[in-house]
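As you look at this complex, bear in mind that one protein chain is not there, while each of the others sits in place.
So that you can tell them apart, the chains are marked A and B in the order they are listed, and the count of residues begins at 1 in each.
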Amino acid sequence: MTMLQDRPTNTKLISKVPDGALVDKWDNFKANAKLVNPSNKRKFKVIVVGTGLAGASAAASLAELGYRVDAFTFHDSPRRAHSIAAQGGINAAKNYQGDGDSVSRLFTDTIKGGDFRSREGNVYRLAQVSVNIIDQMVAQGVPFARDYGGLLDNRSFGGAQVSRTFYARGQTGQQLLLGAYQQLSRQIGLGGVRLFNRCELVDIVVIDGRAAGIVTRDLLTGELASHAAHAVVLATGGYGNAYYLSTNAMNCNVTAAWRAHQRGAYFANPCYTQIHPTCIPQADATQSKLTLMSESLRNDGRVWVPKNFDENRAAHEIPEQDRDYFLERLYPAYGNLAPRDISSRAAKRLVDKGLGVGPLKNGVYLDFAEAIGRLGRPVVEERYGNLFEMYERIAGENPYDQPMRIYPATHYTMGGLWVDYELQTTIPGLYAAGEANFSDHGTNRLGASALMQGLADGYFVLPYTISNGLAPLLNKTVPGTDHPEFKRVETEAKVRFQGYLNVRGTRSPDYFHRELGKLIWDYCGMERDRNGLERALTEIPALYSEFKKDLRVTGTGEGINQTLEKAGRVDDFFQLGTLMCKDALTREESAGGHFRVEYQTEEGEAVRDDENFCHVAAWEWTGDENNATRHEEQLSFETVQLATRSYK
Amino acid sequence: MTHLVSNLTLKVWRQNGPADKGKFETHVIESITDEASFLEMLDVLNERLIGENKEAIVFDHDCREGICGTCSLMINGQAHGPQRGSTTCQLHMRSFKDDDTIVIEPWRANAFPIIKDLMVDRAAFDRIVESGGFITSPTGGAPDANLIPVPKPVADAAMDAAACIGCGACVAACPNSAANLFVGAKLTHLNLLPQGQAERYKRAEAMVDTMDEHFGSCTNHGECSAACPKEISLDVIALMNKDYRSAKFKNRKQLSRK
Partner (left out) sequence: MSTSTPTRQPVTATAVGTRKRRPLLLDLYSTAVGKKYAMAISGIAMMGFVMFHMLGNTKMYLGAAELDGYAEFLKKLLYPLAPKESVLWILRVSLLGMLALHLHAAWSLTVLNRHARPVRYQSARDYQEASLASRSMRLSGIVVVMFMVWHLLDLTFGVVNTIGTDGVYVRSEVYANVVRSFDRWPVALFYVVANLLLGLHLAHGAWSIFQSLGWNNPRFNAWRVAFARGFAAIVVIGNISFPIAVTVGIVSV
């Protein structure tokens, strides 16, 4: 193991992981954290932006403690946050199945899965509180799947060797979010939380180096308003939509995190994005988003492409000898169950070669004919019936007769705002939670761990760390919205939005988003290489300047204007896209979701460079999106030994 | 395989704000691939409108996979369009034929005021949940998750009801603009579970009373369940009615005991 103590460390990037043995760190933190007296809690106002799993759970918990909470969401209701779409499940080290799971095993799996690019202290805490999450959610009425004895059922997920995933049909995210939403709603009803719905954060106000509040835009009226608080939490989700096509909801965006970045919060590991291998391929040029199909399909489906470039027979007419079951061929040990990134890249290479299937030749087959023959249709129907139905609804083809077509798609972003052990960004008083922070997943998130992390942050971490941060502020005055800085930032935002309207060019924001997404996908997607990234770093700025000259936003700034909203979001994606490529270019190794073609073994496996890259890259805004400054937080592994990930 | 659907006549409701009278606007879609989803068809139309320097049609949507409940739309007189058990975002153009006329209206109900064009405000649903649609369990105080076994059939029935996505199609489809299916679903979800028993009757009374302030009444037409993307059964309404009646008696008893 190499420790790189000699490298310069930025003074802002102090992780603040508490002392003590790994297992004691969180307890030590809690034992030493400063508290706010119950009667003093009313004196503090906390702003929570985002009401997904992370935001809703944080807002509800903080309000229960007695803080005054203002919650913001651009959705019409907190229940619509993107967390609602998660299907598979949520991990927790409950070991209800008695199959050898434990907090340390979940911890080790997460560190290894993340390819040794996450912080041990945070990950261990995550594994510890995972247990409480399930208790909490069950008490709230989440109808998790149960066995016939009435106890909770678990399944194994994403290749884990233990069954630690709790699930509620294929709607786990929905049920968890509804639980958190209901708890939040109770607080709204009681007056503990004020909810600002259809209200978007457009900037963050920093006064004397501390987060003083936010500026929002009321999406219904276009009005800008300032809100001051003692602490601000961003739980605004991930930025997968930078790729335009992703499995994320249409309105997911990076604006909140990006504004924070521009105001001084470091942005960590932007190039760490996760690709999911089994999505329904793009069907046509009008496609607006991609839909995920559960990975469990690979348990019985066989993945193949035709061997011939000019194949034009229907799938079932292609004889065995003309098919290439490439996963079985390339990775005989794992076959169709090869890990997410490995199988995604294998599919991509064949499609890039021109062997793709479907009208746009942009997918590979996932074939159930063999399984139907072996198990009989009823069994297949019982296992996958609802997924088949969903597929048929979207693709218009019946997977019982024709193989499914699948292709990888962007799914999750491990990068995000850099936070310390207390989930505080480099701006004091500004916290980030959920997918919005750079989080505990390193370069690669395990299936069913995002829900866990969002709820851990909101329920069990932030309430403690925020108190710790607020206690010293007791009886000190913080700037109010009458402070000139709020007015200044408001004016800036006004000018920005008026700016979009004033360009009066010829192209819609969607057009630019699509073009930008293609660039990022091509150069900073499943595989990256130096040439491509360097090209991206000239093409993205070129497109960006076209955006600034040729954008067209119709309508006005008053009243609801979805085109205008979109313009602001695309603007931020442009700047983020540049940073993603820069980050990918400067990380000269392959690890997890970041695969640099230059750094791979002969079998196509990622080659990490622990000597030079065992760190978090945290980027500082300099005022020019093309010239961010890179800082490093060194990662040290005391408990888990750095090792090469192996699936052979 | 991809086909084109051609010559569609769209009659889209345009209304510039809650106070405007509003009217149908006609657009012709010369052709569109049948792989496109209904909302993608509207995306295409919107790009064209922007190209013509006109305002895009405002409509609500987000996940586009039938789970967030954001999309709405009354399509040819049916909430979420002609396909059963699905949302507007899950509807594809292959459900339509060449030369079809498609009429698109927003949800209409007093409790769902129109914001603009096809977008409505469904906050009344949130108000109902805020009044009692939860189990009080403050963070940190929960017992072990396996302490109380929940019989599988009960958990399954609760899940059936909990599948509600809060889209409002039930209200939109109901000739009376009643929200009984929505409220019944939430009550059934929480009232069936052992964890929900302590507040069962308080919850029933509070939610139904709040519902009453905003929505119409149930005539048991069954339109709600037919329009529901999650096909939630009318049974949840019966359960709500029963619990509400019991609530009126039980809550009184509890109150007088104070």
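Quick note on the criterion: contacts are C-beta pairs under 8 Å (C-beta built on N, C-alpha and C of every residue); 3 or more make two chains touch, one makes a residue touch a chain.
Being a predicted model, the structure only gives us computed values, none of them experimental.
*Asks:* Kindly state which of the options B:V5, B:A178, B:L192 or B:I232 is in contact with the chain not pictured.
*Replies:* Residue touching the absent chain, from the options given: B:A178.
*Asks:* Any idea which of B:H27, B:K152 or B:H221 touches the chain not displayed?
*Replies:* Result: among the candidates, B:H221 touches the missing chain.
*Asks:* By the contact definition given up top, give the residues of subunit B that touch the hidden chain.
*Replies:* On the side of subunit B, residues 11, 13, 18-22, 24, 74, 76-78, 82, 103, 105, 108-111, 113-115, 121, 123-124, 126-127, 130-132, 173, 175-178, 202, 205-206, 208-210, 212, 215-223, 225-227, 234-235, 237-245, 247-249, 251-252, 255 touch the unshown chain.
To be clear about the criterion, only the chains that are shown with their structure count from here on.
*Asks:* Provide the C-alpha centroid distance between subunit A and subunit B, rounded to the nearest whole angstrom.
*Replies:* 27
*Asks:* Quick one: which bits of subunit B touch subunit A in the complex? Just the residue numbers, please.
*Replies:* Residues 1-2, 16-17, 32-37, 39-41, 43-44, 46-47, 49-51, 53-56, 58, 60-65, 67-70, 83, 86, 90, 92, 94, 115-116, 119, 121-123, 125-126, 129-146, 149-152, 155-156, 158-159, 162-163, 165-166, 189-190, 193, 195-196.
*Asks:* Within the complex, which stretch of subunit A touches subunit B?
*Replies:* It is residues 57, 60-61, 64, 75-80, 82, 84-85, 94, 96, 132, 134-141, 143-152, 168-169, 171, 173-175, 178, 181-183, 185-186, 188-189, 195, 197, 220, 249-251, 283-284, 286-289, 291, 359, 393-396, 459-460, 463, 506, 508, 510-511, 552-555, 559-563 of subunit A that touch subunit B.
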